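Every protein chain except one is present and positioned as in the full complex.
Chain naming follows the written order as A, B and C, and within any one chain the residues start at number 1.
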Amino acid sequence: MVLILKNNPEVKKVDELLEKIAEMGLKTQVVGGASHTIVGLIGDTSHLIPEDFLHYEIVDTVQRISESYKAANRKMHPDDTIIDIGGRKIGGGTFSVIAGPCSVESEEQMKEVATDVKASGASLLRGGAFKPRTSPYAFQGLHGEGIRLLLEAKKATGLPIVTEIMDINTLDLFADVDVIQVGARNMQNFELLKALGHSDKPIFLKRGLANTIDELLMSAEYIMSGGNNNIVLCERGIRTFETKTRNTLDISAVPILKKLTHLPVFIDPSHAAGISWMVEPLSKAAIAIGADGLMIEVHNNPKKALCDGAQSLNPEQFDTLMKDIRRRVEFEGKTLA
Amino acid sequence: MVLILKNNPEVKKVDELLEKIAEMGLKTQVVGGASHTIVGLIGDTSHLIPEDFLHYEIVDTVQRISESYKAANRKMHPDDTIIDIGGRKIGGGTFSVIAGPCSVESEEQMKEVATDVKASGASLLRGGAFKPRTSPYAFQGLHGEGIRLLLEAKKATGLPIVTEIMDINTLDLFADVDVIQVGARNMQNFELLKALGHSDKPIFLKRGLANTIDELLMSAEYIMSGGNNNIVLCERGIRTFETKTRNTLDISAVPILKKLTHLPVFIDPSHAAGISWMVEPLSKAAIAIGADGLMIEVHNNPKKALCDGAQSLNPEQFDTLMKDIRRRVEFEGKTLA
Amino acid sequence: MVLILKNNPEVKKVDELLEKIAEMGLKTQVVGGASHTIVGLIGDTSHLIPEDFLHYEIVDTVQRISESYKAANRKMHPDDTIIDIGGRKIGGGTFSVIAGPCSVESEEQMKEVATDVKASGASLLRGGAFKPRTSPYAFQGLHGEGIRLLLEAKKATGLPIVTEIMDINTLDLFADVDVIQVGARNMQNFELLKALGHSDKPIFLKRGLANTIDELLMSAEYIMSGGNNNIVLCERGIRTFETKTRNTLDISAVPILKKLTHLPVFIDPSHAAGISWMVEPLSKAAIAIGADGLMIEVHNNPKKALCDGAQSLNPEQFDTLMKDIRRRVEFEGKTLA
Partner (left out) sequence: MVLILKNNPEVKKVDELLEKIAEMGLKTQVVGGASHTIVGLIGDTSHLIPEDFLHYEIVDTVQRISESYKAANRKMHPDDTIIDIGGRKIGGGTFSVIAGPCSVESEEQMKEVATDVKASGASLLRGGAFKPRTSPYAFQGLHGEGIRLLLEAKKATGLPIVTEIMDINTLDLFADVDVIQVGARNMQNFELLKALGHSDKPIFLKRGLANTIDELLMSAEYIMSGGNNNIVLCERGIRTFETKTRNTLDISAVPILKKLTHLPVFIDPSHAAGISWMVEPLSKAAIAIGADGLMIEVHNNPKKALCDGAQSLNPEQFDTLMKDIRRRVEFEGKTLA
């Protein structure tokens, strides 16, 4: 960490600052510039908050120079993390497609969709049993019954299942779930992240609508600091001024995350755009830029969907898309899981 | 709700659409324009999701025309909600200042700060026992012990206390707390909101960093739909491209919220700016524009604060500010609580 | 255009509103809903500003339902616009790469870069003679001399040239330039756009940092309404809260623009990311998602570049990238220009 001091600081106040830093167990080195003096902090600063130094009136700006995430940092773990889910791999040279409806609605729906997406080549089945909805008056999911229906669909098709958790008190219901999803709105629900750090299940962690890439990595770090290293990161669009799409897909997050961390990185084109015809072009971009997989909403009757129908593909559209995805994944020298 | 259809839609498909709407128990009226046909939905549409109609290929855009919040809506409840906290009022013609440290650190600290802010005229005491921190390696709060220290400070000074909840499983610890805060990162933690709807404690609900005013009102609606109508809304800055301030205080949110809802509206100038000297000018603007109160961070030794020291005032600065606040509140014809 | 009225409007005021609209030469149709009344405007509303109706106190919201751009609208012109630049085509099934330095610095530099990028397969040469710089103290370009050096490089290599205009008074200097660029900061310099509408040169129009897709199309419309239909649109990143990249590339803009307009759409990965290693992954995504071309910064000595060295490739990096681009363009069934 580097502290940049204001012009001509009082010597007494500089000494006071250096003393406090010494009390924290850190060493310092001081450089004098034409207009500013700089103090470099030497030692482990990962637990310090840069802004806290601004309370010293002689400090002008503070710059962190080493990342505050460790377990998630590729510098500490150069090789790609590969996650094994019942024999199916995520990450490395594998490309995976997670598909299924926004929310679990009925036994018939889940069996139909699961059979269809499996036939088209999806490697995992998704479906929401607990649904975060902006309005308390909107459908909130089938809860435990929804998970039961997902497990039946798994039994029928063999597809591992991914479903979202919203409350740590429901964790017992996820005992037979293969991958637990943390949604965008809970990306900084730190108590939930800590609890999942003690789980042995892979976690599918979505970036929040207004969270930076660094914050996404710090949320992964929360889970990893508890001992659970099986995390998949997912970019699903950020909130900007543009209104033609529901969110703005930050496609640049893929190469940046692949550089900063060893964790697999997915794209969710359905939520990013919020409209079904955009799923295809965004999927193509995601494959080309190096994502490790896609999460795509598929519904057997999108017009009747109880949530997010506008962004769901029907099984025929998904099947056509998967044929193209396979061709593109092979072009990139990867294997479709 | 209004559906705007694409150019020259097939009559058969329009009929199909009208039939589905009728199945939902709604009436329709159809208007033909030069370039578009418009379908008006008549009836209660508060549980519908506008985007879901986009899956009908003949639908071009959908516009909601009645608000989806009811309990929080000023149209349903024209008078200001006034909340009583141990005899102290929030809202109506009263202006309240909640003050105290970012986090509870020690008995000595809390007693000192509580005594100081009371003497300066604060009407409630704040202090974090559970701290949402971006990094798992940063100080996370004293938890139950922190609440105990807050209650001791309350006993010593008589100031009601406000403190943040992060996990519904800790609700028992809040039995003697006067106001429960929901932080910006948990504004859409819907399970937490639902649980608090069954509590009888006033809730201090902060706007999320990237949440719209409508979403803030819908989160209030979550709590109110459970039966708890004692909610204070708080604007604390939104995330934008500007970097000179930690967040951008959306001061316009105050008059807009006062128009749309009957709930009291506060400003948190400490978190909005992220730097202590900005607290004073932002507080002045908040009073002038009609806010019902302020939440201000005060620390007896900001340089030693374990979190957010950069934005805390020391007790002397707070005392000076309160003198000015009193003068301004009176100028606005309100009473300082 | 649709006006949605407030609850229970006074009949007298509705009549007054309908009369004013009739005075504008438009017809109206009125629909009564459960909670609102809706007025549909029938006729040409392209010159109306929706917000202006908000001054009628009975009007709650206004929704435009037909696009306000006409010449740029794909509905009016379903086929792709293909632009011919000295025999080289832009748009349709062709993929083009425009390459060259951020700014023209010397004769030697331009000749070297032009020869190199031509050898690697670029189809147009770029170089800035007039440079928009945030600081008045930074290098501002060689102006007329810069254009002369570009023309020499064109003579030597045969590559058509693209260069930016900042002031309409310099238009004479662009007499032999092949494509005139309008930079992001001038996207809404309407006087410049109008003047270029009377030019017969193709215009390369970059999206502004905080401009919506609709605004970009309206700026194209400014040029087209003057009679110049040869416009290439370029997405180069928008301003968001994320700081890991200089701007956030809005990759979704490509499919949306391709749907809304018949004009060719390019991506500028160099300015979007602001860092050279990101040019490759963003280029891959741009090709896959259906862009018609790329604008890439190449400098023979990026470390010595007088501007934007950080985002420039050197000729070897560009050559490697072009080999991959060729392979990908062919995979998409297009032809590299």
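Note that in this section a residue touches a chain if its C-beta (ideal position, glycine included) is under 8 Å from a C-beta of that chain, and two chains touch if they have at least 3 such contacts.
It should be emphasised that the depicted structure is a prediction, and the values quoted were computed from it without experimental measurement.
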Field: Displayed partners of the chain not shown (whole complex)
entry: A, B, C
Chain not shown: contacting residue from A:188, A:212 or A:240: A:240
Statement: Cross-chain touch to the chain not pictured, restricted to C:149, C:166 or C:286, is C:166
- request: Please give every residue of subunit A in contact with the chain that is not shown.
  value: 2, 4, 7, 29, 31-36, 38, 40-44, 60-61, 63, 65-66, 75, 210, 239-241, 243
- line: It is residues of subunit C that touch the chain not shown, namely 20, 46-47, 49, 51-56, 68, 132-140, 166-169, 185-186, 188-191, 194, 208-210, 215, 218, 221-222, 225, 239, 246, 274-276, 302-303, 305, 307-312
Field: Residue numbers in subunit B that touch the chain omitted from display
entry: 210, 212-214, 238, 240-245, 248-256, 272-273, 278, 281-282, 284-290, 328, 331
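Heads up, the rule we're going with is that only the chains that are shown with their structure count from here on.
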- request: Please identify which chain has its centre, taken as the mean of its CA atoms, farthest from the centre of subunit C.
  value: B
- request: Just give me the whole-number Å value for how far the CA centre of subunit A lies from that of subunit C.
  value: 31
Query: Per the centroid of Cα atoms for each chain, what is the distance between subunit B and subunit C, given in Å?
result: 39
Statement: Between the Cα centroids of subunit A and subunit B the separation in whole angstrom comes to 26
Contacts with two or more other chains, residues of subunit B listed in rising order: 210, 239
